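As you look at this complex, bear in mind that one protein chain is not there, while each of the others sits in place.
Right, chain A next:
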Amino acid sequence: MLQGALAGLAAGGLYAVLAVCLTLMSRLVRVVNFSQSATGMFGCYVAVWLSIHVGLPTWAATVVGIVLGTALSALLGWIISTWLAEADIGTRSAVTVAVLLLLISLSFILFGNKPQPFHPVLDGPAFTVGGVVVSQVTVVTVVLSVLIAVGCRTLLTKTSFGLELRALSERPTTAELLAIPAKPLAVAVWAVTGLLSTLVISIVAPSQSNDATSLAMLVVPASAAALLGGFRRLDLAVIGGLVLGMAQGAVAQVDSLSVVRYFLPFLVIVGLLLWSQRKEVWDVAR
């Protein structure tokens, strides 16, 4: 079990980073970004293609992939903040579902539907606990998820950039009347979350199921983790991601339960939604 849980921690770190991105997006730019991991997947696939067909070194191809993932996300953000600036969160989020499907199809057309021959960016064990080997990928993703959450929190609470973002998320029109540039700030949030997702996917993808659909659908476990923090709290999003990853790893070890791991994110989402509903019913009853 411990071995399984530790093995699941790398995926957990990946979920955690994506959950932080989803939380930032929902809080700051009013969108549930269903294409959060799809843009990252696409950037990584282009990186793999560049390293195989153009012969770029892995690191250079990875950098290009991350830049592309960032640019794709920024472009989508620009489109949504230009034409759907006043639209409600449902409409804005629906656009990202379309982008998710578009990117999956596009990667089938461009790269085929087989998993890609990823070159690991990081390789090998970091250390051993109780006879269980912990990989470098695991250490880096977990540390990265915590650093990103702490960094974003600090940025939001301690800098004037963060202050403007919070103002914008509370009253967009009032913020604009105070000369806070809504669109550039929103596009910046899209770009940063695009960068972070592509970065973490390029680290973890080589050691996971990495066909286009699996990578694009990472948004499901990430949503489950973000939901634990109510799409508001970064700390709970990170904890949710890590715990979910470990739980999946642990059940994968038990033969009779191993298929359960694929349903775990859905079970968590349904469970959390029911839990929050129960609380509302309770509040209404009082």
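In this section, a residue touches a chain if its C-beta (ideal position, glycine included) is under 8 Å from a C-beta of that chain, and two chains touch if they have at least 3 such contacts; residues count from 1.
In the analysis below, contacts and distances are computed from a predicted model.
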Q | Omitted chain, identified by the protein name its UniProt record gives, among "Branched-chain amino acid transport system ATP-binding protein", "Succinate dehydrogenase", "Aspartyl/glutamyl-tRNA(Asn/Gln) amidotransferase subunit B" or "Flavinylation-associated cytochrome domain-containing protein" | A | "Branched-chain amino acid transport system ATP-binding protein"
Q: Among A:2, A:75 or A:180, single out the residue that touches the unshown chain.
A: A:180
Q | Omitted-chain contact residue, chosen from A:133, A:167, A:188 or A:220 | A | A:167
Q.
Even though one chain is hidden, which residues of chain A still touch it in the full complex?
A. 160, 163-164, 166-167, 170-171, 173-182
